[in-house]
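For this view, one protein chain was removed and the others were kept in their places.
Chain nomenclature is as follows: A, B and C, assigned in order of appearance, with residue numbering initiated at 1 for each chain independently.
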Amino acid sequence: MIVIRPIEQKDLGDLMRMAENAGSGLTTLPANEELLKAKITSSEESFSQKTDERHRFYMFALEDTDAGQIAGVCGLEAAVGLGDVWYNYRVSTTVNASSELGIHKQTPTLYLTNDMTGCSELCSLFLDADYRKGNNGRLLSKCRFLFLAQFAHLFSQKVFAEMRGYSDENGVSPFWESLGRKFFSLEFTRADYLTGVGQKSFIAELMPKYPIYLPFLSEEAQQIVGKTHDNTRPALAMLKSEGFNFNGLVDIFDAGPLVEAFVENIRAVRQSRLVTVEVGTAKPFDDSDRDPLLVSNTQYEDFRVTLFNKSSLVGKLLLISKEQAEYLKVNTGDQVRIVSLREPRLDSERTPSEAGSSKKLHGQDPTEFRTQEH
Amino acid sequence: MIVIRPIEQKDLGDLMRMAENAGSGLTTLPANEELLKAKITSSEESFSQKTDERHRFYMFALEDTDAGQIAGVCGLEAAVGLGDVWYNYRVSTTVNASSELGIHKQTPTLYLTNDMTGCSELCSLFLDADYRKGNNGRLLSKCRFLFLAQFAHLFSQKVFAEMRGYSDENGVSPFWESLGRKFFSLEFTRADYLTGVGQKSFIAELMPKYPIYLPFLSEEAQQIVGKTHDNTRPALAMLKSEGFNFNGLVDIFDAGPLVEAFVENIRAVRQSRLVTVEVGTAKPFDDSDRDPLLVSNTQYEDFRVTLFNKSSLVGKLLLISKEQAEYLKVNTGDQVRIVSLREPRLDSERTPSEAGSSKKLHGQDPTEFRTQEH
Amino acid sequence: MLVVRPADHSDLAGIEKLVTTSEARLTTLSNQRDLLSQRIELSRQSFSGEKSVAGKERFLFVMEDLSQQSDAKSCDSDIVGVAGIDACAGNGAPFYNYRKDELIHSSHQLDIHNRVPVLYMTHELTGKTQLCSLSIRREYKQGNALELLSRSRLLFIGLFREFFSREVIVEIQGKHTEDDGSSFWDSLGRHFFDMDFKSADYFSAIKTKTFIAELMPSHPIYVPLLSAQAQAVMGKPNDAASVGYQLLLREGFRTSKHLDIFDGGPTLIARLDDIHTLKNCHYKRFQLAEQRPKGSKFMVCNPTLSDFRCVLTGLDEHEQTVELEERQIQALRLHEDDRIAVVPF
Partner (left out) sequence: MLVVRPADHSDLAGIEKLVTTSEARLTTLSNQRDLLSQRIELSRQSFSGEKSVAGKERFLFVMEDLSQQSDAKSCDSDIVGVAGIDACAGNGAPFYNYRKDELIHSSHQLDIHNRVPVLYMTHELTGKTQLCSLSIRREYKQGNALELLSRSRLLFIGLFREFFSREVIVEIQGKHTEDDGSSFWDSLGRHFFDMDFKSADYFSAIKTKTFIAELMPSHPIYVPLLSAQAQAVMGKPNDAASVGYQLLLREGFRTSKHLDIFDGGPTLIARLDDIHTLKNCHYKRFQLAEQRPKGSKFMVCNPTLSDFRCVLTGLDEHEQTVELEERQIQALRLHEDDRIAVVPF
């Protein structure tokens, strides 16, 4: 059975193996045992409420209970940029016009901004290649939305995810080559690593602080501002389908897009509701189901999420087996939070999705974004 | 009968009288006969499709057919900032932090931006004091949403309105006193007037171009960034109820908030639908009805809007009298676009409103905004 | 014999001919006849000391070759050079430059120390006295003519310091491409002004500065983001201007941190007290020479405002009264007992 639970120290070995597989794109999951151990500790202290609410970092693990190992992780930061500084570029428009000469010129301009300061972040999503099938990816990513729904008071009203930026087949980021390299005198991977391990002073020290007019960058760099790495497209599509939008914020190193949503507007938060559990005989979960239910318990420290077929839901009762009850840590009469794993098909009465809404503003078509979070 | 129609040259006298009553807060409706005449001409050329789509400016008049005069106007700009330059300040956050010294300081910062360039604008709303009763205000303001819904292809995906900023009982804007006055060497009213009549070179010439750190302004000025004039609160509340949001853009002179929405997300656009007209005997419109129907024809040049009681709607037929048909310029079998004038009460399944969503970001509570558009 | 003197309305055609055939860019001297005429009138008022132009004098000098006057009405004008002094750079409007500064982006922890050149828009040269509008006919480029023309202005400044600021600036034409474009412009200004270099140059000569305020980027420019060609030509003088550039360096001018906003050309600056021509200028008396004067080469001028005139001659620097030929005295419009000012050439 596949179940999501808070990560524990015993998972360190599995986690280290995954980080080594992840490569340099994953800023927040560096392949450094000491740092990963610190991350697990940080998560444990957050789930056990030892850390101040605003500084909590939650890491969820996808456990294959049959194999007795974890095969994926994802993170959730309560608030970024409160201890250090959180940087983005904002893509804005500068207009220079002279009516006397009949000239009207629009210049996209990058402004260094700290506007995400205090917002919650989805981060560190990683799933082992062997498990990239069925509903595992969606389960792992969306489990966080039920946590957000259940414990909204512990998070910012706004949550965001940074998508890995475009790089070519050789791993070269045209944006970095055209901008960052000229100021940082570092390789991209090193800058990325230092950021991942929280050593950010060098950004304040070496970063250009004045706005950057985009036409000063290479043609290629200009074109990939706000574009994601190919591998990241599915993750981005998933977030967009949940109501996340690109509003012009990009990563300072690789110009990958940042997508954001108000927690209350996230589809899986908004549509989720509480039902009561009845433990008894129940069919095992059929993972070939394209449209299962995402189900979490309502416990903080012992938070668990797993999938059920919709047939398990009968009126306001969720019928589950003893084994399922055990893994979910619930008993008959307990409440669980449920939501469709995928968005139900639109009917004509629904609010039009905001998808594509920022198209006009920034000249990029966000439908082209794909992702994996940093 | 009260009906909305495109403004015409014959309305100039009425319009001039209204502009004189409006005072200096209404940038886009200056009490200057020549300019008002030009505005009417501009609107006529837009409705008659003589003007290029992107440069059209529509002005709607509220006509009291019994009194034989117009008593209110409102405007709709297809796209701002394409001929001249459209300026706003964006309220952003700058974070300076030193982990070595344990310091973490957030500083709100104003960035001069032209990000609204190309967006559509609601503007020039004005209603005679005598007519500020019943449903007239809502009819006048919201008639534009049916026009947007019907002719969406002629507008930007995003539409916005600038709300008059806070000024004290003596008409003094603390923001202007603390910032604009020091750079423009003009009175607020003069700067406002020049902007209204499209003479904007002086802004490029005199405006501070570098970002402004908010703590350099007076306490009072800092506090009213993004706040509206008291008189403007009802208009702002109305726009918010239609799905408009404050996202940190403010006016460069008085720091009044700019609220924006994607056209497809505006309640009156989204909920509007087409029904068929049947002309016959119908009860006259009862204006004491708190929840009437907003009804427009589907014609561009002869666009008309008026109100009906919901009882006029029978299934997919709208039953109207001959007089009503005449003013609406429709016949039996024609389609009209209808929507509730007010938003139907929320039921528990609806998307949570985005109201208050930008609270966190900018430290202002947008529910406090009230308005009249500039 | 070459004489440098105030421009006059009768010189209009000659100046126009010179300007239109000039190789060098002359932002401050339009080739439009009406503007040129206005400029001459303004110069006339300046040399006349008229109150109406006080504080914004614009002096325009011409160099005439008197040896050509014999065949008057020939198609060749006798105006072979033109040069100006603006008492007050910008002439009442802001005077735009980039100022090149370097920020040090330094990380102690990573032991990285980058010097990042940055261009800031500045008006700080506004109001300084500016040498401008120098143009000389091609066949006079070699020899003494250019130096006489250029240094006559310095002599004039030394004699009438009350009109001028304590520092003098000169904008030197930057390096251009073979098709009269500018790599600096193509990498910077073009993005914002949305026109080619020639158009920008043209508008800057004939329009008010409003369009610069409207179109120029307002944020500082990081030099490492400019093209390699643009970086290479920043602060370098055009070949056509290099003789004049060297001459000014010898005079005591030094390069400043300022660059032309259009072509990135250098700006030279000197304190009046450091300019050799000013330091070495003396008053003397003259008398009619009985034979062609011999001795060291000197610039000699009539040190009056409206009749300022300057020629080259040989003279004995140790004598308090020097000898001048009749034609020199006439060219200088000197009268008996007038003082003259001299400076070694």
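The rule is short, and it goes like this: a contact is a pair of C-beta atoms (placed from the backbone, for glycine too) under 8 Å apart; a residue touches a chain by one contact, two chains touch by 3 or more.
As the structure is a computational prediction, the values presented were derived from the model and not from experiment.
Partners of the chain left out, restricted to shown chains and counted across the full complex, are A, B, C.
The missing chain, though absent from the display, is touched by one residue of C:Tyr120, C:Tyr140, C:Tyr202 or C:Phe345; that residue is C:Tyr120. Of the listed residues B:Glu8, B:Asp64 or B:Glu205, the one in contact with the hidden chain in the full complex is B:Glu205.
The residue from B:Leu186, B:Ala237, B:Val275 or B:Leu319 that touches the chain not shown here is B:Leu186.
Interface with the hidden chain, as seen from subunit B, comprises residues 94, 96-98, 100-101, 103-105, 107, 109, 179, 182-186, 199, 201-202, 205-208, 210-213, 215-217. Within the complete assembly, residues 85, 201, 204-205, 209-210 of subunit A touch the chain that is not shown. Within the entire complex, the positions of subunit C that touch the omitted partner chain are 90, 92-94, 99, 101-104, 106-109, 113, 120-124, 126, 208-210, 213.
Criterion: only the chains that are shown with their structure count from here on.
Using CA-based centroids throughout, the chain positioned farthest away from subunit B is C.
Mean C-alpha positions place subunit A and subunit C at a centre distance of 63 Å. Centre-to-centre separation of subunit B and subunit C, using mean CA positions: 56 Å. Across the assembly, subunit C contributes 210, 214, 219 as residues in contact with two or more other chains.
Counting only residues that touch two or more partner chains, subunit B has 85, 201, 204.
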